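Let me begin by handing over the structure; questions about it come next.
Omission of a single protein chain aside, the complex is shown with its protein chains in their original locations.
Chain nomenclature is as follows: A and B, assigned in order of appearance, with residue numbering initiated at 1 for each chain independently.
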Amino acid sequence: MIAVAALQILDGLGLVPIAFVNWRPTLYAFLLWSVALGVGQVLQYGEVGKQRLFVLPALLFTAAMVIFPTLFGLNIAFTDWNLNAQSGHHFNGLDNLRTLWGDAYFWNALGNMAFYVATVLVQYAIAFGLAMLLNADIRGRKFFRVAFLLPFMLSPVAVSWMIGKSLMENRFGPLANFARWLGWENPAFFTDPWIARTTIIAMDAWVWIPFMVILLLAGLQALPTDIKEAAKVDGASSWQAFWEITFPLMLPVSLTAIVLRTIFELKLADIVINVTAGGPGGATDTVSSFVFREYRDRSNVGYATMVAEVYLIIIVVFITLLLRATSRYMQKMT
Amino acid sequence: MRVHVYEQLMATQASRRRVMKGTASAVAGLVAGVPATLSPSPSFAADSVVAQIMKIPGAGNGSPTDADWQKVGELCLGPTKKYVQPGEFKGINFSFMGLNNQNLHNFLFRGFLKPWEAYTGTLIKWIDLAQADYNARLQQSIATGTADFDIIEMGAPFEGDMGVKNLLSEMPDWVKKQVDFDDIVDYLKPPVGTWNGKIHRVTIDSDCHTMNRRTDVFTDPGLAKQWADWKDKAGLGTWGPPKTWQQVQQITKFLKGKKVKGKEVYGFLDQPKPWGGFQFYFTASRASSYAKYPGEKNWMFDENMKPLVNNPAWVRAIQDVIDALPYEPADQINADPGTTAFQQFLPGTGSLLEWWGDIGTMAKTSDTATIGDVLDFDILPASDDVYNFRKEKWETLPNGPNVAPNMAYLGWGIYVMKTVDSDPKRHKAAWSAAAHLGGKDLSMWTAAYPSGFQPYRKSHTNLDLWALAGYDKKYIGSYMDSQSTSYNHPNSAIEPRIPGIFQYYSIAEDELQKTFAGKQSAQQGADNVAAAWEKLTNKLGRENQIKYYRIAMGLA
Partner (left out) sequence: MTTAIGSEATAEEDEVEAGSLAAWIARFGGKTLVYALLILWTVIALFPIYWTLSTSMKLGRDVTQGHLIPWVDFSPAWKGWQSLGLSPDTIFATSNVREEFLKKFVNSVICSFGAAAVAVVLGSLAAYGLSRFEYKFGPWRNRDILFFFISQLILPPVVLALPFLVLYKALALLDTRVGLILVYTLMVLPIVIWVMRDQFDTIPQEMEQAALVDGCSIWGAFVRIVLPMAAPGMVAAFILSLVLCWNEYFFASLLTGFDAQTLPVMVASQTGSQGINWWTIAALATAAITPLLLIGIFLERYIVMGLTAGAGK
C-alpha cells in the first residue's frame, strides 16, 4: 500500500519537471520510483517479491533506456523524414515499406547476409575445435589462451586498416605475397565477388572466433569430470565419447555462443564500410552497412529506420525459429 | 608557448636550417624558366612576418610540431592586434567544431589560436570529428537542435544546408579587411562563400583536381620508341604527358605490362570504390571537360534541376573508367581515392593521377612518398570535343580542345554561427578568431607545410616565399601553375552547393560502383543515378531545390 502511494506521487513528479531546465529530474524520479517499486514488491509479495528483485533492476534499466528510442524509432519509420528536406517530416503510411519492397540494394544485402550467417556454423566448428585444444592437457596453456583471445581486442577500425587495407593489399601486403608464394598469381582479394565475400567474413571471423572460444571453453571446463571418466571406462573411443557425451552436454552453451555470434554477424558493418564499401558491385554489402549509408551518408532517416525495423523483425523471426529448432533437437538428444 | 622559449628550443636546430637555406637558394639560382602564367615573383622584405614564418621549421627539419604552430600563430597576431585590444574578450568562451584529420586541421587551429587566446583572453573549447562522421554529425545536430558550437570548420558544399536554415552569421566589414578579401582567388569569391548575397565564409583552403604526372615515365626513351609503333595515339605524336582524356585512355592501355627501369608501370589510376560521397568528385573530374560547355554554368543539373548526369558526356566518362580498369593494377575495383593517392601513386604505382593539391606538398613532405623528384603537375586534361546539352550534340570548338577543371569541394572555410550575433562581444570574438585563421601571412604557411590546406590566394604564387620553406622553384612552379591555372580558368566547373548535395553524391557512388563492377552498362548506371537524383529532388522539395540551385550557382 505504502509503495503504491509512493509510486503515485513519484509518478506525478515525473510529469511535473517539464518546467525544469531539462529532464534530468525525471531520471532521478525514475530511480527513486524503481527503488520504491522494489521495496513494494518485497513488502507486498514476500518471498515471490524477493525472487522478483533479481530480475527487476535489469528489466527496469533496459525498459527505461529503450522505451523512448523505440517509440521515437517507430514514429519516424512511418515518415518521409530526410534531414535535408526543408518541409520537415510527414507521416507517409506504408510508403517506406513499398520502397523497401522494390529496393534492390536491400535484397542484395539480405542475400549476402544469408551467406554470412551460414558461415557462423563453420566459425562455431573452428571455435569448438580451438576450445577443445585449449581444454586439452597441454603445456603453455596460459600463453595459448591469451594469444587466442587477442584478436578480439583489436578495434574494428584497426582491423579494417591493418588487415584489410595493408596485410591484404595486392602489391605489398604480406598476405598477398604469401598467396603469391603459394602459387596464386595475382592475389586480388576484393575483385571476385565470392573471394571478396569470403575474405570479409574471414576477417570478421578472425575477430569473433575468440569470443566463441571463451564461451565454449568456460562450458567445457564446467563439464562434470565424472562424466568424462564414465566415457573412458566404457572404452568408448574419444570420437564416440565426444559425440555421445561432450557434444550433447555442450548444447546449451553452444546455443548461446551461436545465437550471440549470429546476432553480431547480422550487425556486421564496420569492416565492410572501411574495406570494400560494399563492393565489388554490392557483393559484400550488408544490411547494416546499407542502413548506415541511408541514415548517415544520405540523412534519409525515415526510410533507414523502416529498413532497420523490418530487418529487426526478420531477425527476431529467424532467431525464434532457430531457438525452437534447437530446443526440439536438444530434447531429442537428452 | 612564448616566442623566446621556442627560440631556445630551436636553437639546436639552427645550424641545420642554415645549411638547408643555402641549398635552397643555390637551387633557385640554377632554375631559369618560371611558368609564364605566374606573375613575376614580387620581392618580399626579409624581415617581414611571412618571411619569418616560412622558415618554421624549415625544410629537412621534419614535420612541424605543436611548438611550430604556436610560434606561427604568435607571429601572425599583427592583424588581430589592429582590431582587438589586449584582453578585450576576457571571460568569453566558445566552442569550435572541426575535423581531426590525422591530427591536423583542428590540432593546427589549437596551436594557431593559443597565442590568440592568450592575447584576447578568450577560452576555446574544441570539438574534434573524424572526417567520416563529419557530414552525418552536422546534419543530425542541426536536425535535433544539438548544434552547440559557435564556430565551425566547414566545406563550401555545406553552405546550402546551413544557408537555408539561416544558421550562419554574416561577415562584418572589418573581417573582410583583416583577411584581405580581394587577395583570394576569383572562383572562391561570391557566389561561393555566400548564401543569398551574404558573405559567411572565411576562406582557409581551396580545392581543385589537377593532374599529377610521373616525369620519369613520360621522358623514358624506351617507352618513346614503343609509343611510335602504337596505333591509336589520339593526337599525341611524340611520347609525353597527355593533354586530353582521349590520350589518357590510350596511354593507360599502352603502359599495361610495360616496365621503366625494371619496374612495372601503369597509366591512369581510377577510383571506383565509394568514399562517403567523395568518390563522385573523381568521376565528375573525368566528365567535366566532356560535359562543361564554355559559357554555361550548368553541368551536373540544368537550371531546372533536371539531372544531366545521364547525357552522352557523362556516360562517356563512365565508359572511360570501365574501359580503363582492365589496364590498371589488380584489385583496382576496390581502390578508393585514398588508396590511389596514398597507397599507389605516392609510393610509386601509376603514372597519372587526378587529385587535390595535397599530392604536390605531400610528395615532398611525407615519408610515404618515393616520387618527390619525378613529379610534375598539370591542369586536368582537355577533351577534343565537348557535349552541348542544349543542342544535344557533340561539338568541336574552334579554339581547340575543351578544358574545364573541376573545383571539387571548393575548400574548407571557417564559419561563425548566428548564435553569437545577440552578444556583440561574443560576435567580435568569434569573428576575430576566424579572421586570425584566415590571415594572409598564416595562409602562406599552411599552403607550404603539412596542414590539410591548399593555396587559395593570388599572393601564394610568390615562389620566393616557397623557396624559403625549402621548395625547389621548378617543382613548385609547376605545382602552382597547375593550381592557379585551374583556379583562374574561365571554364572551371563549380559544383552546386544545394542542401543535401552529399546525398546526391552518395547515391551516385552506389550506382557507379555497380556499374564499374560490370553489373550494368554505363548508360544504365547513369540513368539510374539520374532517376535516383530526381526522386531525391522530389523528396527534398523540388521547388525549393530549384530555387536554391539557382542561388548556389549564381544564376539569379
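Following the convention adopted for this analysis, contacts are C-beta pairs under 8 Å (C-beta built on N, C-alpha and C of every residue); 3 or more make two chains touch, one makes a residue touch a chain.
Nothing here was measured: the structure is a model prediction, and the numbers come from that model.
Chemist: Touching the absent chain in the whole complex: find that residue among B:Asn61, B:Asn100 or B:Thr419.
Modeler: Checking the options B:Asn61, B:Asn100 or B:Thr419, the one contacting the hidden chain is B:Asn100.
Chemist: Using the document's contact rule, name the residues of subunit A that touch the chain not shown here.
Modeler: Subunit A touches the missing chain through residues 21-24, 26-27, 47, 50-55, 57-59, 61-62, 65-66, 68-69, 72-73, 76, 129-130, 133-134, 136-138, 141-142, 144-159, 161-163, 165-167, 169, 171-174, 177, 206, 210-211, 214-215, 217-226, 228-229, 232, 252-253, 256, 259-260, 263, 266-267, 269-270, 287-288, 291-292, 295-296, 301, 304-305, 308-309, 311-312, 315-316, 319-320.
Chemist: Spell out the interface residues on subunit B facing the chain that's missing from view.
Modeler: Against the left-out chain, subunit B lists 1, 65-67, 95, 97, 99-104, 107, 110-111, 125-133, 136-137, 140-141, 143-146, 148, 278, 337-338, 341-343, 346-347, 356, 358, 362, 366-370, 452.
In this section, only the chains that are shown with their structure count from here on.
Chemist: Quick check: how many Å separate the C-alpha centres of subunit A and subunit B?
Modeler: A distance of 40 Å separates the two centres.
Chemist: Note which residues of subunit A are touching subunit B in the complex, please.
Modeler: 80, 82-87, 105, 165, 169-171, 186-191, 196, 275-283, 293, 295-300
Chemist: Where on subunit B does subunit A make contact in their complex?
Modeler: On the subunit B side, the touching residues are 135-136, 139-140, 142-143, 161, 164, 272-277, 329-331, 333-334, 336, 339, 343-344, 349, 499-500, 502-503, 506-507, 510, 513-514, 516-519, 539-541, 544.
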